[in-house]
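Removed from the display is one protein chain of the complex; every other protein chain stays in position.
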Amino acid sequence: MKNIRKLGILTGGGDCPGLNAVIRAVVHTAIRVHGLEVCGILDGYAGLIHKNVRSLGLADVSGILPRGGTILGTSNRDNPFHYSEPGPRGENEPRDVSAQALKTIEYNEIDALVTVGGDGTQAIAQRFFAKHGLPVVGVPKTIDNDLNGTDVTFGFDTALNIATTAVDKLHSTAESHHRVMVIEVMGRYAGWIALGAGLAGGGDVILVPEFPYHIEKVCDHIRGRAAGGKRFSLVVVAEGAKAEGGQMVVARQVNDASDPIRLGGIAALVANQVEDITGIESRFTILGHVQRGGSPSPFDRILASRFGFHAVEAAVNRKFGQLVGLRGSEIRTTPIEEAVAEPRRVRAEEDLVHVAKAVGTCFGA
Amino acid sequence: MKNIRKLGILTGGGDCPGLNAVIRAVVHTAIRVHGLEVCGILDGYAGLIHKNVRSLGLADVSGILPRGGTILGTSNRDNPFHYSEPGPRGENEPRDVSAQALKTIEYNEIDALVTVGGDGTQAIAQRFFAKHGLPVVGVPKTIDNDLNGTDVTFGFDTALNIATTAVDKLHSTAESHHRVMVIEVMGRYAGWIALGAGLAGGGDVILVPEFPYHIEKVCDHIRGRAAGGKRFSLVVVAEGAKAEGGQMVVARQVNDASDPIRLGGIAALVANQVEDITGIESRFTILGHVQRGGSPSPFDRILASRFGFHAVEAAVNRKFGQLVGLRGSEIRTTPIEEAVAEPRRVRAEEDLVHVAKAVGTCFGA
Amino acid sequence: MKNIRKLGILTGGGDCPGLNAVIRAVVHTAIRVHGLEVCGILDGYAGLIHKNVRSLGLADVSGILPRGGTILGTSNRDNPFHYSEPGPRGENEPRDVSAQALKTIEYNEIDALVTVGGDGTQAIAQRFFAKHGLPVVGVPKTIDNDLNGTDVTFGFDTALNIATTAVDKLHSTAESHHRVMVIEVMGRYAGWIALGAGLAGGGDVILVPEFPYHIEKVCDHIRGRAAGGKRFSLVVVAEGAKAEGGQMVVARQVNDASDPIRLGGIAALVANQVEDITGIESRFTILGHVQRGGSPSPFDRILASRFGFHAVEAAVNRKFGQLVGLRGSEIRTTPIEEAVAEPRRVRAEEDLVHVAKAVGTCFGA
Partner (left out) sequence: MKNIRKLGILTGGGDCPGLNAVIRAVVHTAIRVHGLEVCGILDGYAGLIHKNVRSLGLADVSGILPRGGTILGTSNRDNPFHYSEPGPRGENEPRDVSAQALKTIEYNEIDALVTVGGDGTQAIAQRFFAKHGLPVVGVPKTIDNDLNGTDVTFGFDTALNIATTAVDKLHSTAESHHRVMVIEVMGRYAGWIALGAGLAGGGDVILVPEFPYHIEKVCDHIRGRAAGGKRFSLVVVAEGAKAEGGQMVVARQVNDASDPIRLGGIAALVANQVEDITGIESRFTILGHVQRGGSPSPFDRILASRFGFHAVEAAVNRKFGQLVGLRGSEIRTTPIEEAVAEPRRVRAEEDLVHVAKAVGTCFGA
């Protein structure tokens, strides 16, 4: 069995603070510890399809540790197994260009590929691994923290910091103005950011996709607070939250302008309803991609560095088809297949949910 | 002419970081420097109407300097000259309850009233001063920085910090993802925050209420950048920005759910149009009241403290009907009447506009 | 066995962001979930000695979640088993006033006492528990993160954020100026903050108490970087770091002005030596108590809230003499006796140490 001599690395999917820290740790560990070469694939799997590969040395990763974004670029559209090329009239029919991607690997003499990304990126990696024997090691990445195979992903702590800072700022102004403030945070399928920022920021109501809410229960809680002299309330709502029996309402699908709710998002809807039902002035904030940007928190930089270090260790030890992850205080690997089987979602029996309820938070459910 | 023995102070209108710093400086200066008594009127003019007045000593203002909000509460609805009481079926007909307000002043033996607020608050103060001889001193307050009578208002620098931090975060993620990011900041009638945050954050497009925009010019600029290899763009838009020939689109008037644009706001509209016209993925953020909250910046704390100090000096020197303000490096007073005559808006010949254009910013006009 | 009806809580030892979050969670959980009464003992064990106890209701903890410090005050001198009263000529001979402390417990009808503090505070709690049967539940607290019984303590993440922010700022200025920057962070006996901030901030040298350093190795590393074109270096040093064969040098023991090193601290010493040996200009920063202050990070607020919640659960379930702690993702309890037996220190085989070395960090050892 031949030894690894050259590592490839790509970053795929949505942006996430800490990607550069992973890249830096991979490059340093590969070069300094194991004497390997490293090359970066640009713009996620698109770089494999379009042969955009560059060599990465220590100088290339100097100074990138505290920077948001990724020096490799990313893409969340270019699945080599189902690739739609832009044609003269919009996009062409999707086709399988995975062979082309594999040729790029071969041409560049990449002995193992580190794929940094969320479930989409890892599912593709797994397919390359299982069907084509591509030696891959996955590094989990998601703002939303909804991946299995790790207790927590890098980027989540940074997003939580940003969301909580915003909740804190709304708090003082809500209190002075006797208003309801609704803040929409990321989390289309899992409510970890809303739960975390709601608990950390002292949110009065937390709405997450996992627990469909009743607007009346939300309004009852707000009225109860007003009756007790608290003439303001803070509602933290995940973008994927939905009313019992209702549908998901995502502000970012802006292309359907005929539907006011899709345009304004769940925050606008909730603020609107609360003001109508309670008569208390309500305002909303949609934080959006602000949560994905900026410098990663120390927690995320350290976790990302550890992931990068251990991804190289896993590659050198030929633990392919595995995803590195944090388990307690240790880094362990899990089969990618297992990790992406289903998302990690907020359960009703979650400790954080118990704690949030104990301090008086309403989940509207 | 009798000496001042007791000062009243109220905070009115929208929330603004630095209000507590003003209150603290007023209380300290009045008590320590001039041996006066101070009392606070709660919830803006509503406190005068409803006799909500409390005495303020040094202990009451201890520790409030770095805090957002206002310990006195505020209100932006209760105009004593045009007051709508809540009745059994919504609000009753508005009526003039200014006499009631004046009685509260008299009963509490307030010799001079410091009114901290924006144009609405100051216009009421001016009316009390001009019609009823109430000895008032105004302290200008507005996030939007659109008040005359001062070069800059406290709160604006803090709002600018918050908006620029958000723009910075969007920058890294926009760059990695090759996307257009649209961020909506405050400024219904004046574009100072958008102009400042756009210039400070390196925004590629800045849309302000003062310069109606053409969406084609905006899209041309974004396409020009893409052609030059910059596959991302950042658009900073004031909530009151409007297209040439179009109308203002304000997200926060959520009560008209039948109108998608009013619900989603100008940011949703612009992101939607840019994606449609350029084909580049676009996302939006609506910062909302996050800009009004949190701890004031040092600049604002210092300016607010100076305003509070000089408001007391003006009261003691019986400079009534005057507004304190910053002129260059000095604090000067201006007749309130003059200051509120018309808003301070961004002019085409503004130095900041020249500088923004020089660094390549598009105003869409 | 009688049920708990009233909980006492005290905070002892050095300041730590998150104390208020613990207090808030204890009060809410006790009152809302279990219908208990809560009282707060002021200034740590001093409040037991001097009968400073106040009742705590929901209103008392409103708004304290994001605040640094502790509303109960703290003290790190007042050991009831060895208490030195201030006398006319300095402090009197220490004596055992634990009986007095127990009387305060009895008088206030406190059925269980939650002690939030570090090893000093918990050792006293353990003594009360073991010798006098006082029903105590411990909550671990230390900036330095050197307590056993928990994977991590609240406050540490906040301190790490502050230290890393400072390292980041030094980075840009070091690079532009071609200087060596030495930054001293907390950690008298354990180097967790230095290790974390060094790794997160990309420090070139990390000096911790656990690994005595050789100044020549440090200077060799700095010279090696300069030879490779990196004309700047960043040294992160724990206050308790010491040279091989040397002694600890703590800046904060300022009372020995005759000893320049004790006055200036290890940072001054290292900067001095590096400049002398390498000839490269060196500057130092001593962060000091800045690391203990300010608003806790979301991570710490959540962890502190969980600790508070589970401390009440433990008390209600009569798990006395136990310390709540984080184990992986779960809260578990450990006998206090075990937890305080010895500090948790950085080991050579620590994953973080491996990662730091892989990215090129020098430990001077």
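So that you can tell them apart, the chains are marked A, B and C in the order they are listed, and the count of residues begins at 1 in each.
The definition used in the following text is that a contact is a pair of C-beta atoms (placed from the backbone, for glycine too) under 8 Å apart; a residue touches a chain by one contact, two chains touch by 3 or more.
In this text the structure is predicted, and so the values were computed from the model without any measurement.
Participant: So there's a chain missing from this view; which of the remaining chains does it actually touch?
Facilitator: Checking the complete complex, the chain left out touches B, C.
Participant: Among B:Asp157, B:Glu184 or B:Glu210, which residue is in touch with the absent chain?
Facilitator: Touches the omitted chain: B:Asp157.
Participant: Where the complex has a chain not shown, which of C:Ala166, C:Val236 or C:Ala304 is the residue touching it?
Facilitator: Considering the complete complex, C:Ala166 is the one touching the chain left out.
Participant: Have a look at C:Arg283, C:Arg327 or C:His354 and name the one touching the chain we're not showing.
Facilitator: C:Arg283
Participant: When the complex is taken as a whole, what residues of subunit C touch the one chain not shown?
Facilitator: Residues touching the hidden chain, for subunit C, are 14-15, 19, 67-70, 73-76, 162, 165-166, 168-179, 181, 183, 251-252, 254-255, 257-261, 263-265, 268, 271-272, 275-276, 282-294.
Participant: Go through subunit B and note every residue touching the omitted chain.
Facilitator: Counting only subunit B, the missing chain is touched by 24-25, 28-29, 32-33, 63, 65-66, 151, 157, 160-161, 164, 168, 171, 175, 196-197, 199-202, 295, 297-299, 301-302, 305-306, 309, 327-331, 351-352, 354-355, 358-360.
Here is the rule we go by: only the chains that are shown with their structure count from here on.
Participant: With centres defined from CA atoms, tell me which chain sits nearest the overall protein centre.
Facilitator: Closest chain centre to the overall C-alpha centroid: A.
Participant: Which two chains have the most contacts between them?
Facilitator: A-B
Participant: Can you give the whole-Å distance between the Cα centres of subunit B and subunit C?
Facilitator: 41
Participant: Could you grab the centroid distance between subunit A and subunit B? Build each centroid from C-alpha atoms only and quote it in angstrom.
Facilitator: Subunit A and subunit B have C-alpha centres separated by 34 Å.
Participant: Please set out, as single numbers or ranges, the residues of subunit B touching at least two other chains.
Facilitator: Correct list: empty.
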